[in-house]
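Take a look at this one; I'll ask things after.
Heads up, one of the protein chains got dropped from this complex, but the rest are sitting where they should.
For chain A:
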Amino acid sequence: MSFTRHALAAAALAATVAAPAALAQGQPPLKVGLMLPATGTFAALGTAIENGFKQHVAEQGGKLGGREIQYFKVDDESDPAKATDNVNKLIKRDNVDVIVGTVHSGVALAMARAVKESKTMLIVPNAGADAITGPLCAPNIIRSSFSNWQPGYATGVMAAQKGYKKAMTITWNYAAGLETVKGFTEAFEKGGGKVTKDLNLPFPGVEFQALLTEIAAQKPDVVFAFFAGGGAVKFVKDYDAAGLKKSIPLMGSGFLTDGTLDAQGASAQGLLTSLHYADGLNTPRDNAFRNKYAVTYKMQPDVYAVQGYDAAQILAGGLSAVKGDFGKREAMVAAMRKMTVDSPRGKYTLSAAHNPVQDFYVREAKGRENVMTGVAVKVLPDPARGCKM
């Protein structure tokens, strides 16, 4: 008899302790749709984001908030024209709970519009388009990266602090470039400087010659550039080749030298940029992340890997708060808003518009690394203009 009683008591105890876990156990796997570029110019960035996301899931024993994760993948090809079709494959065909994507701002804008209707949860692990946490902001849209305005603004603060008075900007004539330049101008002019001319050329053109001639003629104190990938390599080399590097300092958002230093070689050495991640942060958190990443994927992590890793962290934070019950969406989003993300880039929180409120580092290009040499702006929130939530 006493055996039965003990057994019952033990069973009851076990049941109370294990109840949340049991609830989570009983639930089907959480369906996560990864909509990232797998081909094209941004393929490597898509891989880094996916690697980062999966690294965090692996660290949690393959589960987030007690839920198994089931992946669905779509290659978005960084093609805005195909974005709506692609995102609907995940929403309507695969019926996913959460979508993680993407790199290209134009594609991400289409994704944001689609999930606004379907209410599917969207975590944006890179695309910086201001509108995503601006006019398009929504309770089910969260960004683990940055808004284009942010790194531009941080670089503007840096340039003003250096005492430069007259700046020229140069970028591609598309959303990411123009929004970054806007951020730079805002901070630089607030700091007492003046942007005398904005130069731009069509994306992804790289015929800089006429514009470099104009820069040489106007002799500003500093030039702010936004380019990424192959265009960034070409610009930094052409800037040097035109003899401008010696006479007019060049600054940029971190994308000017991220993942491009190898190809830029000597031309990039000493360039100052600003971004929410850098090499040589040398915090225990970042070192642990980098070591594990290097061992798992046999390559060094970059800012994209960190953003993917954080996308998983934010999802995990929200899910744990509701014990894996994805039905409690409001409580889950409230928990995400309140959480402090323990990112390799440094701790940060999410703004009311769901954009990271984070530190921006001063980075100097040394060898093959963008080494952190200081902080440009601490806890910089995105102004989230136009967000009604």
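FYI, contacts are C-beta pairs under 8 Å (C-beta built on N, C-alpha and C of every residue); 3 or more make two chains touch, one makes a residue touch a chain; residues count from 1.
In the analysis below, contacts and distances are computed from a predicted model.
S.K.: Have a look at "Branched-chain amino acid ABC transporter permease", "MutL protein", "Thioredoxin family protein" or "Beta-ketoacyl-[acyl-carrier-protein] synthase family protein" and point out the UniProt protein name belonging to the hidden chain.
M.R.: For the chain not displayed, UniProt's protein name is "Branched-chain amino acid ABC transporter permease".
S.K.: Which of A:Thr84, A:Gln209 or A:Thr340 sits in contact with the chain that's absent?
M.R.: From the options A:Thr84, A:Gln209 or A:Thr340, the contact with the absent chain belongs to A:Gln209.
S.K.: Identify the residue among A:Gln161, A:Ser247 or A:Thr340 that touches the chain left out of the display.
M.R.: A:Ser247
S.K.: Which one, A:Gln27, A:Ser118, A:Asn200 or A:Thr349, makes contact with the chain that was left out?
M.R.: A:Asn200
S.K.: Looking at A:Lys237, A:Arg290 or A:His354, which makes contact with the chain not pictured?
M.R.: A:Lys237
S.K.: For chain A, which positions touch the chain that isn't shown here?
M.R.: Per the touch rule, chain A residues meeting the hidden chain are 39-41, 43, 173, 197-202, 204-207, 209-211, 213-214, 216-217, 219, 229-231, 233-234, 237, 241-244, 247, 263.
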